[in-house]
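Sharing a structure with you now.
Omission of a single protein chain aside, the complex is shown with its protein chains in their original locations.
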Amino acid sequence: MAKMTLEELRKLRENKKIELDKRDTEGKSIHIIIGMGTCGIAAGAKESLDAFLEEIDKHNIDNVTVKQTGCMGLCYVEPTVEVKVPGMPDTIYGNVDGATAREIITEHVLAGKLVDKHIFDRPAKDIVKE
Amino acid sequence: MSTVDIKINGRDITVAAGTSILNAAKLAGCKIPTLCYHSDLEPWAACGICVVKIEGNPRMVRACSTLVSEGQNYITQDPEIHSIRKTVIEMTLADHPQECLTCGRNQTCELQRLSAEYGIREIPFDRNVKRLPLDKSTPSIVLDPSKCIQCGRCAQVCQQLQDVWALEFIGRGEKTRLMPSAGVLLNESPCIKCGQCSAHCPVGAIYEKDETDIMRAAVQDETKHVVVQIAPAVRVALGEAFGMEPGTIVTGQIYAALRRLGADAVFDTNFSADLTIMEEGSEFVERVVNGKGELPQLTSCCPAWTDYMEKYYSDMIPNFSTAKSPMMMQGAITKTYYAENQKIDPKNIYSIAIMPCTAKKFERIRDENMQASGYDDVDLVLTTRELARMIKTAGIDFLNLKEEEADSPIGQYAGAGTIFGVTGGVMEAAVRSAYYLITNEELEDVNITAVRGMEGVKAGVVDIKGTKVKVAVAHGIANVKSVLDEVRAAREAGKEPPYHFIEVMACRGGCIAGGGQPYGTEDDVREKRIAGIYKDDEQSEVRCSHQNPEITQIYKDYLGKPMSDKSHHLLHTHYTPRKVYTK
Partner (left out) sequence: MAVKNYILVCGGTACESSKATEIFNALAAEAEAQGVIDDIQIVKTGCFGFCEKGPIVKILPEEAFYVEVVPEDAKEIISESIVKGRMVERLLYIDEEDKKKGDFDIEDIKFYQKQVRIVLRNCGFIDPEKIDEYIAREGYVALEKVLFEMNPDGVINELKESGLRGRGGAGFPTWMKWNFTKGVKNDQKYIVCNADEGDPGAYMDRSTLEGDPHSVLEAMTIAGYAVGANMGVIYIRAEYPLAIERLEIAIKQAREYGLLGKDILGSGFDFDFEIRLGAGAFVCGEETALLRSIEGNRGMPTPKPPFPAVEGLWGKPTVINNVETWANIPMIILKGGEWFRGIGTERSSGTKVFALTGKINNSGLVEVPMGTTLREIVFDIGGGITGGKKFKAVQTGGPSGGVLTADFLDTPIDFDELTAVGSMMGSGGMIVMDEDDCMIDVVKFYQEFCVDESCGKCAPCRIGTRKLYDILSKISKGKGTHQDLENMETIGNAMKKAALCGLGQTAPNPILSTMKYFRNEYLEHIDDKVCKAGKCKDLVKFEIDPDKCIGCTVCARKCPVNCISGERKQPHFIDQDQCVKCGECYAACKFGAITKS
C-alpha cells in the first residue's frame, strides 16, 4: 500500500468504521474474537483458536469470522473469547479450552444457546463508544 | 563567565555558573565529605556520603553531581544530614573487612579517614564481609575484591581517562564486582598495568604488587652488587610520603636513603633519559630528515602506552620509536658498560629501578629484549610508594638526610632527562637535541613551552631552521585516540601525516602522576610536581641531553654513536601485535 494522504486516511477510516459497526465483513455476520495477549496464549488461547477453526470447518459454517485481539483484562478466566451472533447478546466467555470452543460452536453459534457455564459479561464500559 | 549567587549554610557566596555544590562549598570553606568522588573523574554519585539539603526541599541531593543554581541556600551539615551520612558509612564499614592494621592503605585509606572524622565507634549492623580470591595475575597490580567498596573509581579511570576498559562492573546488587569483563583475570584482560586504578582506589582493594622484601633480601646478599636507579618523577613526589609539599625536589636525599638501604651504587634514570634522547632523537632525524621510516614517530618510553598500542593500535608499530625506555636502557648499560667499567661480573649485579609506575614492573619482563645484557637488565622494580615504605621501615630519618650525589659513570643528568617525568617533557628534550642533531647548532631558548601544561592534547609546530616539525603531545590514554585517528585517516587517504612526532604518556600529567606515586594525586598535586620537575630542569647546569658529559663519554668509550650496532643491540627493541583479551 502506498503512503496515504490525509483524505485517503479519512476515507479509509470511514469505511472501516462502518465495517466495524456492522461487524459484517465480507458477508460474515458471526464474530468470534479471541483474547490473544501473552496471558491468553499462556492459558491456551492458541488451542482454543485451533478448536474453533476445526469445528467451523467440520460443520461447514461459512459466515463466521475468527479474529484475535489483545488482553480483555479478565485474567482470572483466560482464555477469553467474545462471541457476537446477530440476534443474540454479545457474550464474553472465559476459561475457553478446546472442548468449550467446540461447545460454543455447536451450542451458541449453531443452536442459539448460550454456554452458560462459561459466560462472563463484558467487564468494562467503553467510554470511547459514541 | 557567568556567575550565580548562592548561600552555603546561609552565608552568601558567588561562584561560577556550572560549579558543583561540592566545589562551591569548598570555596566557602566548607568541606563536604566524599568517598567515591575524585576530582579527576566525572562525579559517579555512588557512595551517598556527600548528600546535602537545599533549603525548602525535603529531599537530599548529592553535592558532587548537583550544580548550584541561583538563589539557593545549601545546607551542608545538620543533625539529619549527619545521621544519614553516618548510617551510610556504618553500612559501608559493616561490609568491609576492617583489617586496617594489616592493610596497605593503613593511614592513607579514605574510608578509614572518613570513619575517624565521623567518630564511628561501633557498627550497629550485622557484618557481611565477603571473602573473595585475590587477582595477582599481573606482575604489577593486585586486586583484592574483598576490600572493594564498589565506589567505581577504578573502572571510571580505566574507562574514561585511560580508555582501556580492563575493569568493569560485573554482576548486580550485592554481587557487584569491579573486575575485568567476563570474569577473566587481569592479565588476560586489556589491562595495560598503568596502575591508575590503584592510584585512585580510596581503600586497599587495588594496590601495587609489593616487592620490597625482594630488595631487602638482595641487599643482604653479599655476593650481589646492588645498583639502584631512580626515575625522574620519583624525586618530586617521594617527599609527600614524609609530609613534604608535593613538588619538593628530594633527589639527593633519595640517593642517600638508597645507600642506607644497602645499595652499592646509586644511578639516575635521568642519565638514560638523556641516552634515550640521543637514540630516539637520532632515529627521528633519520625519519624526518633522511626519510628512513614511517612518520610520525611515536615515543615508546611509557610501557603502559606501549602495551596499549600493541593491543589497540598495532598498525602503528612501524611508527614506534624502537628506542627502549630509559629504565631498560639504564638496566642494559648497567650490566654491560658499567660492569666492564667497574670490572664487576654482570651476573653478580642486581639492578633495581625505583619508578613512579606499576607498568614498569611488567616492562621489565615484557619480552626477551629486556635481557640485552644476557641477564635480566633490570632485576626488580619498586614503585615510589614501595620505596617510601622501605625507608620508613628501615627507620631512615628521611627529612634530615644530607643530600648525596649519584655514582658515576651513569648517574649524571641534563635537565632534558629530568623533564621526561612530565607530559611534554620527552618531546621538549627531543626537540632540544634534535635541533642540534639537525643543525649542529644549539637552541637559543631551550624552554619549549608549547608542549607544556595539562591540556589533554597539545599540538604545535617547531621550526628547526626552516624544517617545520609538527608535534603533538597526549597524556591520559583516552586523549591518544583523536590524535592517532587523525594519523590513520591521513594515511588511509594517502595524505601527508598530520604530525611528525607524537609523545604519549599513559597517565594524566605524565609520570609525575604515575600509578605508583604517593596517594592523593589530583590536579593541584600534579601541578606542584610538574613545577618541581621544571625547577629541577632549570637548576641543571646542562639542559640538553647531548651536552651531558657522561653521555658523551659513553658514546666515546662504548657505544660509538647513536643508532650504532651496539646501541641497537642494547638500547632498541621491537613490538608485536597483541590480543586485547588473551583468554
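Order as written gives the chain letters A and B; numbering starts at 1 within each chain.
Note that a residue touches a chain if its C-beta (ideal position, glycine included) is under 8 Å from a C-beta of that chain, and two chains touch if they have at least 3 such contacts.
These figures come from a predicted structure and were not determined experimentally.
J.: Have a look at B:Thr66, B:Ser433 or B:Gln517 and name the one touching the chain we're not showing.
T.: The single option touching the absent chain is B:Thr66.
J.: Of B:Thr19, B:Thr34, B:Gln112 or B:Gln150, which one is in contact with the hidden chain?
T.: B:Gln150
J.: Applying the definition given at the start, please give the residues of chain A touching the unseen chain.
T.: Residues touching the hidden chain, for chain A, are 1-6, 9-10, 12-13, 16-17, 19-20, 33, 35-39, 41, 67-77, 80, 82, 87-89, 94, 112-114, 116, 119-121, 123-129.
J.: Kindly note down the residues of chain B that lie in touch with the hidden chain.
T.: 35, 43-49, 51, 59-60, 62, 65-67, 80, 83-85, 87-88, 91-92, 94-95, 124-126, 128, 149-150, 152, 168-169, 171-176
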